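Let me begin by handing over the structure; questions about it come next.
Here the complex is missing a single protein chain, while all its other protein chains stay put.
And then subunit A:
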Amino acid sequence: MTGGLVVGLVVNPVAGLGGAAGLKGSDGADVQRAALARGATPRAGERAARAVRTLLSRRPGVRLVTVPGPMGEDGVRAAGAGCDLVHPPHAGPGSVTTAEDTRRAVRALAGVDLLLFAGGDGTARDVLDAVAGLGGQAPPVLGIPAGVKVYSGCFAVSPAAAGFLAAGFDGRSTAEAEVVDLDEEGYRRGAVGPRLYGSLRVPAARAALSGRKTGSSGTEPATAEGIAREVVARMRPGVRYVLGPGATTRAVGRALGLATTLLGVDVVELAPGGTAEAATGGGSAGGRLVAADVSEAELLGLVTGRPAVVVLSVIGGQGFVLGRGNQQVSPRVLAAVLGGRRGGDALGEVLVVLATQQKLAALKGRPLLADSGDDDLDRTLRGHVRVITGYRESTIYRMCAASEEYDG
């Protein structure tokens, strides 16, 4: 496949500035000035150029569209390539670019087939904001890793990999990838942990390797759908299931025939007369949405005094299960659900954790983390929890109180 594809590029020129300067991020003009004062040099443009070079060597017919100056054009020129320019309305004076500049640029490039952006998780959030405003007109996007914090799933593993992925994009096949970001203020204080902001459509990467020992047909086992089938198969009538945020928990809603939210906490149960078998068998009559996108207080009311199970997915690259993006599942909600259970299988009856094997493997042996806001409660959760990794597949994985892991 050659040509035809129109690829947009947005560079956050200040992405990555804070990293080398030890500032743990680059959000905000003050931090950027401090980084420059410490001798940091911008590198996002150079990393974008790397991706562009790879893209063009693999697919020379691609038409590039970007915005003038350091937010795109410079990177393309550094790659020795030509491009078309669009001119988003420029708000502020001076050479410092802001998050709003990123959003404006994304909106100005909305017509492309694929939008590459160079930056970090903060940039991804800005792209997410702009894309959300575009609705169905939004192009798929792909991140070129150039920031300090790159935990979001919408980034390629390297600039060259971004170029290869973009070159291989067929214009149609996309997948959903989560955008997470750390609170940099908290990160500088040592209270790390990403929260989930939403999801972006990215080009579907082919399986890392397609060679096979046997003609294994069908889907990869470790998909959100397989996990969702297992969760639904374990559901019992009369029990309320609290689905935390994330693409995996949303797949559980989908398996029940329910439109649950990506970012919110939803409460579901088996429909009257519905069975787990009906739901897993593809029947849509399996589930009932008790409440969508609930607040902490509403959630407490829904789970108090009746059997309930909390279903949470692992957020981001650091293993957080509790306390990032799911603050609705508060210490008192957990206490109501746990009802005095501690550790091991008893805990596993009411706290169900979901993750693909790949996501767990990416933790490289580091534990899952609980940061509910109540250290004592977090400590009752520590130990080994069952993590559902697929249909009739699970693992047992270590969970720690986040305070212990990072104070340790």
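Keep in mind that, in the parts below, a residue touches a chain if its C-beta (ideal position, glycine included) is under 8 Å from a C-beta of that chain, and two chains touch if they have at least 3 such contacts; residues count from 1.
Going forward, contacts and distances are computed from a predicted model.
According to UniProt, the chain absent from the figure is "glycine dehydrogenase (aminomethyl-transferring)", selected among "ABC-2 type transport system permease protein", "RNA polymerase sigma-70 factor", "glycine dehydrogenase (aminomethyl-transferring)" or "AraC-type DNA-binding protein".
Among A:T98, A:S158 or A:T223, only A:S158 touches the chain left out of the display.
Summary of contacts with the chain left out: across A:P89, A:G136, A:P272 or A:G365, the touching residue is A:G365. The residue from A:S57, A:Q137, A:S173 or A:T304 that touches the chain not shown here is A:S57. Counting over the whole complex, subunit A has residues 54, 57-58, 157-158, 160-161, 163-164, 207-213, 215, 217-218, 222, 344-345, 357-358, 360-361, 364-366, 383-384, 386, 389, 392-398 touching the chain that is not drawn.
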